[in-house]
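Take a look at the following structure, please.
With one protein chain held back, the other chains of the complex are shown just where they sit.
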Amino acid sequence: MSLIEGSLASFIVLLVYAVAAWAFIRSYQGKTEFPIKRLRGLDFIDDALGRVTEMGRPAHFSMGSGELDAQYFAAFEYLKYIAHKAARYDADLIVTNAIPEVQPVTEEIVKSAYTAEGKPDRYKPDNIRYVSVYALRPAVLGAFQREQVAANFMLGNYYHESVIFVEAASSVGAISIGGTTQTAQIPFFVAGADYTLIGEEFYAGSIALSGNVVHFGCLASQELGKYAAIVLTLLGAILATSGNDALIQLMSK
Amino acid sequence: MSGWQKLVNLDVRILWVLLVVALLVPMVNPIGLPLPMKEETKAAFEYVESLTPGSYVLMSVNISPMGEPENWPTAIAMFRHFMKKGLRVILVNTVPEGTMYAERLWKEYGPEGDYEYGKDVVQMPFRAGDESTIASMGADFRGLYATDQYGTPLNQLPIFDDFKDIHDVSLLTEYASTIHPLYYIQQLNAKYNVPTIISIVAVDGPKFMNYYQSGQIEGLLSGVAAGAEYELLAEVPGKAASQMDALALGHALFIGAIVLSNVAWWVTKSKDSVKGGTR
Partner (left out) sequence: MKQQFPVLFGAITGLLVLFASYFKAPVLQSVSNELLQWRVIVAAFALLLGIANISRIHVNRVSRKDQNTPYSLMLLIVMYGALILGLGYGAQSPQYKFIWDNVYSSLNATWYSTTAFYMMSSAWRGFRVRSVQAGVLMVAAIVVMLSKVGIGELVWSQIPAIGNWIVEIPNTAGMRGILVGSCLGAVGVSLRIMLGLERGHLGGGSK
């Protein structure tokens, strides 16, 4: 068994990443405080849920119409946090899903949250809706209008529905929080939503909410990876500008 | 309420009507505005030009009705260019709607280049699974597709006579309004070094510019404007060029709206602050 040609560099990067994550997890074991700054977006989530409770109107959560990828796993942490809070405050939470694979997952998360908060009777299965990719936009807009949502959480893999949802939420007076790593949609969130979690902030926020030592270990490793990327980029730019392709050759191995 | 304040509180439906007018009028009465040619479109054209007749092109038609106005003219222009060059085209799709567009492509435009189904062009059936399906195309193409769209086994189709696996593909082109191009870049371009050209809706263009600039992909066709440019380069007049004036006026209206609304906002804001307003 040998390595496939051209995959050595990426395999080493992956190994270093994994070992660093493991070392950080070990160093964080037993700790309850982690060195992470509080993201303002997370305070906004609390404020939005407070508003939902005060107004007696439901909150809406959607993960967008994008394909199932890592963003969904981060979004599940947000959903879990929001569902727990909604259950605690006796608020209704509507979840609209565009892809079928996540339907049972979201049902389970919301149901578990209401049960854990001692309010299983407040859980409404009809509020966790699968509508298919292209029906997501009309279905969510319909829910905004009919059910007069007070908070609109758009956290996940978003496409052009981002601009539609923020504008529609604003028209019913709902507060909007957006978070995605889809670079094309970030400008729409920034322009229209009340708060936006940009790129890696989206993953960091989900980790902060999870309060999980394993997640924090991975986040620290991610941070280290970022510094390594900055150093490699600078080095690569200097070498390439001076006509030296040693780093490119090394990374292609 | 002052005129500026009225402007700030303008009913947006007025703007919507203006938008419809700005888009419709040039479609009925073309203005003939100049068409700027982008380097990444030229690079895509030149790469196709460099291919030898009989080369395999994997054409991923991940078009849906929502992406049709932006991607479809490009797909048509490129398919017609492929026929001019005598390339063998394998049509695939990983979004269900793509099936209809792939079929329209070879049925409506194939006769123009005397392309024979099964010999010069073939359509594979839709497979769900997004990135995993694309990974399977690379790992085991014949395992993923036992038959073509119409149930004919691949070994009975002459187009596959010289096709063993993904390494035989000389060019991969992807037409999409979603994240699928990224999956193709990750699973087929980066892993198997399949030369790739991406056609994407304009809003996603800047995202894929990374891959073009770094030399990872051969060309980038962003939005209907790229379709119009490609039609011009390949000398295959089509739908895209006729939409360019409407696109230009639409852009002008957006720019006007941003500037005017900000001027109105600034004027009302400064008046409020003079009066001791709360803004």
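Chains here go by letter, A and B, matching the order in which they are written, and residues are numbered from 1 within each.
Everything below uses one rule, namely that contacts are C-beta pairs under 8 Å (C-beta built on N, C-alpha and C of every residue); 3 or more make two chains touch, one makes a residue touch a chain.
Because the structure is predicted, anything quoted here is derived from the model rather than measured.
Considering the whole complex, the residue from B:51, B:157, B:248 or B:267 that touches the absent chain is B:248. When the whole complex is considered, the residue among A:35, A:56, A:120 or A:138 that touches the unshown chain is A:138. Chain A residues in contact with the hidden partner, per the touch definition given at the top, are 1-4, 7, 10-11, 14, 17-18, 21, 69-74, 76-77, 80, 99-101, 103-105, 108-109, 111-112, 125-126, 128-132, 134, 137-138, 146, 160, 163-164, 166-168, 170, 181, 183, 186, 188, 191-192, 198-200, 202-204, 206, 210-212, 214-215, 218-219, 221-222, 225-226, 229.
Take chain B: the residues that touch the chain left off the picture are 10, 12, 15-16, 19, 33-36, 38-39, 64-69, 97, 99-100, 103, 127-130, 132-133, 135-136, 139-140, 143-144, 191, 202, 205-207, 209-210, 213, 223, 225, 244-245, 247-255, 257-259, 261-262, 265-266.
Just so it is clear, only the chains that are shown with their structure count from here on.
Here the CA centre of chain A is 28 Å from the CA centre of chain B. In the complex of the two chains, the chain A residues touching chain B come out as 66-69, 134, 157, 159-160, 182-184.
Every residue of chain B that touches chain A in the complex is listed here, in rising order: 64, 66, 130-131, 177-180, 183, 203-204, 206-207.
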